[in-house]
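Every protein chain of the complex appears in place save one, which is left out.
Let's look at subunit A:
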Amino acid sequence: MPHPRAPSQATRRVASRCVPVLASLLLLGCRASDGLPNVMYLGMEVNPDEKIDANLRTDTRQRLGQLEDGYRQLHPNTRFQVSLYPEKQLAWVIQHRNRAGLGPDLLLLNGDTAVRLLKAGVIAPYPQTGVDLNQFGPQVLNRLRTPSGDLAGLPFLVQTQLACFNRRRLPAAPATLEQLLDTSAKGYPVGLTMEAYNLFWTVGSLGAVDAIDTAAAGRQPSGAQQQAIERWLTWLQNANSQQRVTFYASQSSAEAEFQAGRLDWFPCRSASIPRLRKALGDGLGVAPLPRGEGGDPSPINKLRVLALGTNTSHSSRERALAFSRFSVNPLSQRSLTLDSQVVLPANRFVGVPVSSSAVLSAMVTSAQQGHQTNTLAELMHSNDPRMAEIQTLLTTLVFGEMQPTTAGQSLVAILRNRP
């Protein structure tokens, strides 16, 4: 039998150099928290209107860092490993990681995404024992349940849609749709986005929420409801004919224009406030979205939830559950809201001091107005195939290629065609 070859001198030399380097790296890792840490892998969904860049990475880690610090006081030696994923890639990536047994322990997702992933078996149902679900509104919890009654995740926080304006040019935000068009007529550039999800707030202001809900549920809207839809579509078409009103293809391009000072008013997401504040400083004004003759606006606010991964170890699962319970306790929720000023607590028993901050006040108003869209949010999630069709229809309408009456009928047909 041939003798096994002894390692060559070169191999030994490489090994002798690598071992100290690896040992140093390990020691560096251990030094982070005095001993081998318990790592909790946290996957986070990034909304399409956000871009993964250094700013988002820093903001996210900073915001979570405060929560992590609090958790470490109870469970020292825990290290959080956060991975940000764009919404479009999230399901595929988590599925891929799960298949390898390397899925995250905990995920921070939008509510509708969580439900979709739970139905697809990508995440595990959240156990409904051991946590006080009474802290959350029943309607909120219903949005997170699958038809089988499983809970997709624990409500964590709410990101709202608001109106952002440049205080240096516009002294006050328009409170109604009429004032909004007047403002643009006076020479202040106004931006709107073509994304149906971000444009839906105008439905409430023009009184067409019920009509849309009826159609999305698969029923034919009444004559009055059909007229409300047409009124909404007519307003959109008229708005685009205004010289100073611009419709942008995406939320991010409208935001970039606002940051560059070429827009004085646009509907923004609360999550983007830190970025906007960096660009505009004290010049950034935040207000609720304008109401209209049909009533209050109907923003689609994003409920962020904490969901559980499928292939974590027993101890990791325990840590994930402990952290999620810690995150929704009133103290954590309150400090998260007050420190960040960009999210609202999901815990309904946490009071938000609206008098102390105009931003918090606007967010609370938006959250209340957003209740109008709860039914629609249950009927249509952001990845619903109907959304793409509605998007195309609205673009055709806004650019004058279709009459509001025809567009209204097509919209109802699209909404009624449930996948």
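One rule holds in what follows: a residue touches a chain if its C-beta (ideal position, glycine included) is under 8 Å from a C-beta of that chain, and two chains touch if they have at least 3 such contacts; residues count from 1.
In the analysis below, contacts and distances are computed from a predicted model.
Enquirer: Choose one: "Mechanosensitive ion channel protein MscS", "NADH:ubiquinone reductase (Na(+)-transporting) subunit D", "ABC-2 type transport system permease protein" or "UspA domain-containing protein". The correct choice is the protein name in UniProt for the chain not shown.
Expert: The record for the missing subunit names the protein "Mechanosensitive ion channel protein MscS".
Enquirer: Which of A:Pro48, A:Pro86, A:Gly261 or A:Gly295 touches the chain that is not shown?
Expert: From the options A:Pro48, A:Pro86, A:Gly261 or A:Gly295, the contact with the absent chain belongs to A:Pro86.
Enquirer: Have a look at A:Ser316, A:Ser332 or A:Ser382 and name the one touching the chain we're not showing.
Expert: Of these options, the touching residue for the absent chain is A:Ser316.
Enquirer: Mind pulling the subunit A residues that touch the left-out chain?
Expert: Contacting residues on subunit A, toward the hidden partner: 1-2, 4-5, 25-26, 28-29, 32, 37-39, 41, 43, 52-54, 56-57, 79, 81-86, 93, 96-102, 311-313, 315-316.
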